[in-house]
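All protein chains but one are shown at their positions in the complex.
Order of writing sets the labels: A, B and C. Residues in every chain begin at 1.
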Amino acid sequence: MRYLPLTPEDRAQMLQTIGAKSVDDFYQDVPESARLTGPIEGLPMHQGELAVERHMGALAAKNRTASEGPFFVGCGAYKHHVPASVDHIIQRSEFLTTYTPYQPEIAQGTLQTVFEFQSQVAMLTGMEVANASMYDGSTAASEAALMACRATRRKKVIVSGGVHAHYAETIRTACETQGIEVVILPPAFDDEKALISYAEDDTACLIAQSPNVFGTVTDLTPIAEAAHAKKALLVSVFTEVVSLGLITPPGEMGADIVVGEGQSIGNPLGFGGPYVGLLACRQKLVRQMPGRVCGQTVDADGKRGFVLTLSTREQHIRRDKATSNICTNAGLCALAFTAHMTLLGDKGLSQLATLNHEAACDLADALDAIDGVTLKTETFFNEISFETPMEAGALLAALDKKGVIGGVRASRLFPRAGLDNVVIAAATECNTAEGIAAYAQALKEVLA
Amino acid sequence: MRYLPLTPEDRAQMLQTIGAKSVDDFYQDVPESARLTGPIEGLPMHQGELAVERHMGALAAKNRTASEGPFFVGCGAYKHHVPASVDHIIQRSEFLTTYTPYQPEIAQGTLQTVFEFQSQVAMLTGMEVANASMYDGSTAASEAALMACRATRRKKVIVSGGVHAHYAETIRTACETQGIEVVILPPAFDDEKALISYAEDDTACLIAQSPNVFGTVTDLTPIAEAAHAKKALLVSVFTEVVSLGLITPPGEMGADIVVGEGQSIGNPLGFGGPYVGLLACRQKLVRQMPGRVCGQTVDADGKRGFVLTLSTREQHIRRDKATSNICTNAGLCALAFTAHMTLLGDKGLSQLATLNHEAACDLADALDAIDGVTLKTETFFNEISFETPMEAGALLAALDKKGVIGGVRASRLFPRAGLDNVVIAAATECNTAEGIAAYAQALKEVLA
Amino acid sequence: QKEELIFDIGTTETTGVDLPEPKGRKDRLGGLKRQDGTGLPGLSEPQAMRHYVRLSQKNYAIDLGLFPLGSCTMKHNPRLNEKVARMPGFADIHPLQPQQTVQGAMEVIEQLEDWLKKLTGMPAVAMSPKAGAHGEWCGMAAIRAALIDRGEVETRTRVLVPASAHGTNPATAVQCGFKVQEIAAATDGRVDLNDLKAKLEGDTSDVAGIMLTNPNTCGLFERDIKEIADLIHEAGGYFYCDGANFNAIVGRVRPRDLGVDAMHINLHKTFSTPHGGGGPGAGPTVLSERLAKYAPYPVMTVDKRDGDYKLIYVDDEAELAGTDLKPLGRMCAFHGQMGMFTRALTYMLSHGADGLKQVAEDAVLNANYIQARLKSVMSPAFEGYCMHEALFSDAFLKDSGIETVDIAKGMIDEGYHPMTVYFPLVVHGAMLIEPTETESKAELDRFCDSLESVAIKAKSGDEALKSAPYLAPMRRLDETLAARKPVLRWTSEMSQTAQ
Partner (left out) sequence: QKEELIFDIGTTETTGVDLPEPKGRKDRLGGLKRQDGTGLPGLSEPQAMRHYVRLSQKNYAIDLGLFPLGSCTMKHNPRLNEKVARMPGFADIHPLQPQQTVQGAMEVIEQLEDWLKKLTGMPAVAMSPKAGAHGEWCGMAAIRAALIDRGEVETRTRVLVPASAHGTNPATAVQCGFKVQEIAAATDGRVDLNDLKAKLEGDTSDVAGIMLTNPNTCGLFERDIKEIADLIHEAGGYFYCDGANFNAIVGRVRPRDLGVDAMHINLHKTFSTPHGGGGPGAGPTVLSERLAKYAPYPVMTVDKRDGDYKLIYVDDEAELAGTDLKPLGRMCAFHGQMGMFTRALTYMLSHGADGLKQVAEDAVLNANYIQARLKSVMSPAFEGYCMHEALFSDAFLKDSGIETVDIAKGMIDEGYHPMTVYFPLVVHGAMLIEPTETESKAELDRFCDSLESVAIKAKSGDEALKSAPYLAPMRRLDETLAARKPVLRWTSEMSQTAQ
């Protein structure tokens, strides 16, 4: 077996050194009734690479990729182009096959890239500090809610109707086990500001998303002011990190904790994961942060180096009093993010964001011009919502038949919310003018 | 432009340091009439990764891959499975982006793998020494012919009718410019031994191939004896290196120089290149060898290390008296070969070779059972030839329509040789029983 | 060699990408266009490549040598897994694209579920947990959901956790709203059955369950595990098993046969997906009959009409109708770590049922070999055979002036990544060595020779060890300084100071 270096002779010699008769000796503590002898039934025996690759390749071939035709699905994961060099970097053995940098003397590669990641996230969001990554945007959001409750010592969280439904549910699931009340406002295309009226003296935080799940871009400043007036925090969420290249960062609008999904930079769609959660906050909240944090220090020779730090927040030191139970995070996805962001730089990111926005503007114009289409998002970044007289599931299926994957039906995220005819569609630098025209043409035909 | 790090400010500063007004100053030696100003016309301007990848991807999509269905094309290049780890190794920056190891202190990675390669090739072929690689099997064969002429100080080369037509022509083209006579015997399914009668006192070498281009496996011993009786050399050729896992090596049959194609191990089909030429010989011929050679030595601390050696044979030292003009060889392809061969080991190679042979046996039996099919190769390794009443080009086109890529028509290699109805077909570990059955069924239908 | 930060070498005007020029359309951002740039430095591709390649060489990695971090299972990462995960049919599909266009992806999930269920003997598995700790949370939240169903969530709040547990266990219990009660360790490194019994004596109406790692963090099989399971079940609680060490028993023991109700599985440990410098991992959680219906969204079902796979995404009454599902909620936006699923399934198919059994046996054999080779110079924490990791205490360092950390740093100079140190907490100055099954005997021998020589130096009180490492890319780092004056990001002032 190709991954197992021990030879039969090795095994025999080693047993002898140990003084055991067979490996069965090592399993003597296993209750007899639970001991298995042969291989577990109902599963195939080992196979070579060729056979396995064929098996997996056949499964892969059953899926339709986002590159096969006009594709407009967004809602929390976005089709972007990732430079080939990014994958080369993350496939370096030294990054791919190492672990959490517990021994900093031989892990400066990982540690320095984490420090760069934290810095990039802080600069992007306009915040003071950031951690070393969370699992994804949704879990970052739930950790932010818990963090706000710890910081304020309050147990009530208000979630805007513009927050991605899956994020809202993830927040609710995480909070409710800890007895925290979660109020999720009804879905709304453009009403993040509805949160303002929910800021009360027992509110831990208001959670707003911009661009929100429907695409709308909102000024969070008044929401932050309302929260702060009640000594509550504003948690700001984004699912499309590219937007930060073009939109006023949450940090400038008064957010206390900013969380979001980093997939768009450096990471493939990959059917939903692994992605990389970003979490940034104000300096004063740093000791309430969940997860790993890397900090700068010096070595015995006085040279600059980096270490994991502030570990007294963490489970391996604080155990039941930790800020979170997170251990493994999204290290390699964060590295992909950092490498891609380093290739972009401010200039590239800003250009990329502009191209995304312009593609969405083109899409909005092209669809809005069709009879029966009502655009529901006045402001947006790279994602729009529109309504038609047709049920959105049927509409998308009809588009699909014409070769266009047209977006997500809002009812898939928000069932029974009166959004049955609403489609959410994203456009990125990967959408060509021809693809947008094809969408408009197909939609016209379907609605005719 | 993403690969050019200089900024406009850098350029201005550098020009100032140099004391030049503009880069045009550097081109002042260019004759005025040949100076271009703007970019060359008729070519596109620079494009981003996304656009280039799409362009190239569209071209790639126009080709039918060897993995898409039953595929039996061989004749000098073979479809084999290469372990994924091989590509990981050759894509390591330190192997991929370095060059010929001119500075051994910082090139031991390359040098040690070359030493391993030379050793593996020598052991596979049953020879005493091997060089660091040639461009491919055909150029290795032409270098071997020239080497034999140098070693014997004779100017006549006899090529068997079983040698791959492209190899024979490559040998002829290379030799004739140096005034060496090349006699190529008419193509023959199983007559390497015809060479014996051509061994004369002025013969530099006899060149035989086994398995030959039609698939036949031959005992080279009598040919070697005939050559040696006339103080000529036997150059032995192979195009399928996997065969050496199962067949008596040329070194045991008296060959003086063994050359062949190494593509099958570690390297993809790649539409013909880059491949890796193998060249091994007797110790006494080592100073006539073309190409780079790596040798063992010690460093100033007495530690074992490796260097390029015997460079007095080479063009960079000997210039017009060099054994060859070769400089760049097939380093990375040789590394792929060595890594793959290291994964195989004797056990894996022997098993792989057996699977290849059994697939070919199955293919031979399945086709031979069909009315109208005459098997032309009694002995073979993983490639067979057969004749039918139908012109082979038409036959293959008909098979193609049924989804089977059935092999190569012999007339593509040997036009006007009376082989119009002959097909050469290879089977490897990648050919399944189902694929072989599909071939037989399709052939039966075509011939019916 | 020092490698600068991107902030020191890049500029905001430099970029390593070429993008088409924007058309210059009027924006529709509602007046929220970013006014100040991000300040992010860019590098051209050659500069970026060199920066990260150079940095990478400052890391130790499995591909460079034995990486014996106990409880982390640093085994070889097959490259076939990476190749498969990058097939466009897996990498380039969207979690929300029409389900009829991703049936192959769902089949991967279904096949992986089947493997996990058969290997553990459990009837159900929740696929969404994104790492081990997330999987723990899933299991404990399922227990909580079951208690809600029983109307006992307010009363059953006590979770028993052994003192030797990984920190994630107590942290998870608390994150799920439970209270932690510690169970003492016995002198043989296992749960003190008497202490457990004592804690389950009398009124057990407050007992929610137990979180037990097996094989445990001392590298030992909990030989009383079935009795423990029975005790906790009798007390009305559930048995959560931490599956971090499943590598030691996969194919040899099915957790279901031990009475387990929930167990997470680290795909990045037992099933070879890369650790990636700190993730991503994946923590699918198998569930017993009693907990199966509480698995979180999304839940995968098969359409009985056409055999198509379907995911139930949210609390949609229509879709849940007719099932007995009572999902505990949602743990993340989509449906788990698909990229890890493809890798793990590839690994399982490669090894097969026979190979996975061999994995466990070789892992345990390798650990016992290390224990046997080193027991005369170091101090095994407990008597008898170990499972997949060998645990030593610092007893042999008594009066030497040398501490566990010095042994670790000394091993760096020997060319190795150190073992896990100071964990588990129940062993003084613990050194936990997990070689995994992908090490050869020759490699183990070299490692033991090195550790032996460091241990002998240490016993002799060799002061030099206290300043080790000497041969690493950096000397010992000042962790206290880092924590006292946290510098967690680059600021422009830093570069000015440096210049």
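One rule holds for everything that comes next: a contact is a pair of C-beta atoms (placed from the backbone, for glycine too) under 8 Å apart; a residue touches a chain by one contact, two chains touch by 3 or more.
Note that the coordinates shown come from a computational prediction; the quantities given were computed from them, not determined experimentally.
Colleague: One chain isn't displayed here. Which of the visible ones does it touch?
Modeller: So, spelled out: the chain left out of view touches A, B, C.
Colleague: Of B:Ala132, B:Ala194, B:Ala224 or B:Leu443, which one is in contact with the hidden chain?
Modeller: Reading the full complex, the residue touching the unseen chain is B:Ala132.
Colleague: In the full complex, which of B:Ala151, B:Leu185, B:Leu269 or B:Val422 touches the chain missing from this view?
Modeller: B:Leu269
Colleague: In the complete assembly, which of C:His76, C:Arg144, C:Lys199 or C:Lys357 touches the absent chain?
Modeller: The missing chain is touched by C:His76.
Colleague: Using the touch definition up top, pick the residue from B:Thr152, B:Thr170, B:Ser264 or B:Asn431 that touches the left-out chain.
Modeller: If we include the chain that is not displayed, B:Thr170 is the one touching it.
Colleague: What chain A residues would touch the chain not displayed?
Modeller: Residues of chain A in contact with the hidden chain: 1-5, 7, 46-49, 51, 83-85, 87-88, 93.
Colleague: Could you please point out the chain C residues that touch the chain left off the display?
Modeller: Spelled out for chain C, the touching residues are 1, 9, 18, 44-47, 49-50, 53-54, 57, 62-65, 75-76, 78-79, 350, 415, 438-440, 442-443.
Rule of thumb we're sticking to: only the chains that are shown with their structure count from here on.
Colleague: Between chain A and chain C, what is the gap in Å from one C-alpha centre to the other?
Modeller: Centre separation, chain A to chain C: 19 Å.
Colleague: Find every residue in chain B that makes contact with two or more other chains and list them.
Modeller: Counting only residues that touch two or more other chains, chain B contributes 2, 48-49, 83-84, 88, 93.
Colleague: Multi-chain contacts only, two chains or more: what residues does chain C have there?
Modeller: 11, 13-17, 19-20, 43, 45, 49, 53, 78, 80, 82-83
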